[in-house]
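Sharing a structure below in structure tokens format, with a few things to ask.
After this line comes subunit A, so read on.
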Amino acid sequence: MRHVILGAGPAGVVAAETLRGLDADASISIIGDEPEPPYSRMAIPYLLSGRIEERGTHLRKRGDYFAGRGIEVVRARAEKVDAKAKRVHLSGGKSKTADYDKLLVATGARPLTPPIPGIDHARVSSCWTLEDARKILAGIKNGAPVVLIGAGFIGCIILESLVAAGAKLTIIEMGERMVPRMLDQTCGELLQKWCEQKGVRVLTGAQVAAIEDAGKSGVSVQIKDGPAIPAELVISATGVRANAGFLEGAVKLQDGAVLADERLASSDPDIFAAGDVACGKDFSSGEYSVQAIQPTAVEHARIAAHNMRQSGAVRHRGAVPMNVLDTIGLISSSYGLWRGVDGGDSGALLDAPGFRYICLRFAEDRLVGANTLGLTQHIGVIRGLIQGRFALGKWKQRLVENPLQLMEAYLAVTQA
Partner candidate 1 sequence: MAWAKKLLRVNLAKGEVASEPLNMEWAGEYIGQRGLATRYLVAETDPKCDPLGADNKMIFATGPLTGTAVSTGGRYSVITKSPLTGAVACSNSGGFLGAELKSAGWDMIIFEGKSPKPVMLRIVNERAELVDAADLWGKSVWETDKLIHDKYQDAQIRIAAVGRAAESGCLYSAIINDLHRAAGRSGVGAVMASKNLKAVAVRGSRGVGGVKDPARFMKSVAEQKKVLAENPVTGKGLPALGTQVLMNVVNEIGALPANNMRDVQFDGASKISGEAMLEPRPGDGKPNLTTNAACFGCTIACGRISTIDKNHFSVENKPEYWGNSGGLEYEAAWAMGADTGVSDMDAITYTNFICNEDGMDPISFGATVAAAMELFELGAITTKQTGGVELKFGSAEALTWCADQVATGQGFGKELGLGSKRLCEKYGHPELSMTVKGQEFPAYDPRGIQGMGLTYATSNRGACHLRSYTVASEVLGIPEKTDPLVTDGKAGLVKAFQDATAAVDSLGICVFTTFAWTLDNIAPQVDAACDGEWSVDRLLEAGERIWNLERDYNMKAGISGADDKLPERLLKEAAKTGPAKGKVNGLEKMLPEYYKLRGWTKDGQLTDKVRKQFALPA
Partner candidate 2 sequence: MQVTFKLFATLMRHLPPGAKRHAVTLEFGAGEAVTPNQLIERFAVPRSEVHLVLVNGVYLAEDGRDTPLRDGDQLAIWPPVAGG
């Protein structure tokens, strides 16, 4: 059996490992287009802040890890998939093609390039790859003005390193609050206040009209109906899109990602998808969407691997959307249906001066979603309660009154 895996991120690597665990003899190849050994984008912010070196981002630390497991890691770029011939056309590597019995698409995503005049200026960088990180590190000088376009997850998580490096930072966010796709209004506003207290200028509801060259001093970022902000470096973090364009025509796409069913199979039964490139089942809503987060990628990968080995072996019940974000030391998280559901109750607590917040969302007496800010202890039980679909009984009202009793509620309903 020839398993070909496109993409050397966490989904690809975990799928390869799972396949190897299931089948000692299968041929397994990971094809990735970056020069580095498989690494984690999750770790890039910590590389930027100097907490780790590049090696610390590597998914597996031993140099001979993949070879030792008979997993071939190939550097090449997938250009096209010929589903009929079960062949991937490649570029940039030694081989021009790779033939498969089962194919896993785990090519992840790439940053969007917003349609802004001047976005291709040499002083503008995205923050996605190790290469980007190197560029940013080289470009920041103490006291240098830096503009960050986009206060989404990626924008926020790299703030700490930019502030620590001494950048004079301005964030420009189109939405009306920070991290609008992960945090509710209260949470987003608290986060903004936090950033401002740390000396970061935050402009929400603002759009970049153009980036103009300003000669030696860098660029000038022009805000629509607003000021022009000088910058030595501009970081663009306006979102990502799935790397699925090369599959156009081969499998069904949704929202630009590979629609992956409960077996993580695409519309072609021999082509699977996992991770950020997959439009998979959402546990909470029951709908299909992209959930760009490590635990989902790993879950996808494992299930896809089982089904690649034996079709229909395992079904996916859907992943609970969740995320955790550290913004200059302030930690926020989101779970499931954090916006709440129609007719559902919620329980919230706000300690604005202490930068603490929690909002639990219920459907009847079950927990379905949550946002937290400034809380780090035992927050995993939010997932436990959501995914276990536990009926909370009298604990629901207790949680409405005091959401911080999560752990007690969890123990009461699971260990009673």
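One rule holds for everything that comes next: a contact is a pair of C-beta atoms (placed from the backbone, for glycine too) under 8 Å apart; a residue touches a chain by one contact, two chains touch by 3 or more; residues count from 1.
Candidate selection criterion: all candidates are chains of the complex that A comes from, given by their letters.
Quick caveat, the model's predicted, so the values are computed rather than measured.
Engineer: With reference to the defined contact criterion, which of 1 or 2 touches subunit A in this complex?
Structural biologist: 1
Engineer: Under the stated contact criterion, what part of subunit A meets candidate 1 in this complex?
Structural biologist: Residue positions touching the partner: 349, 351, 354, 356, 402, 404-405.
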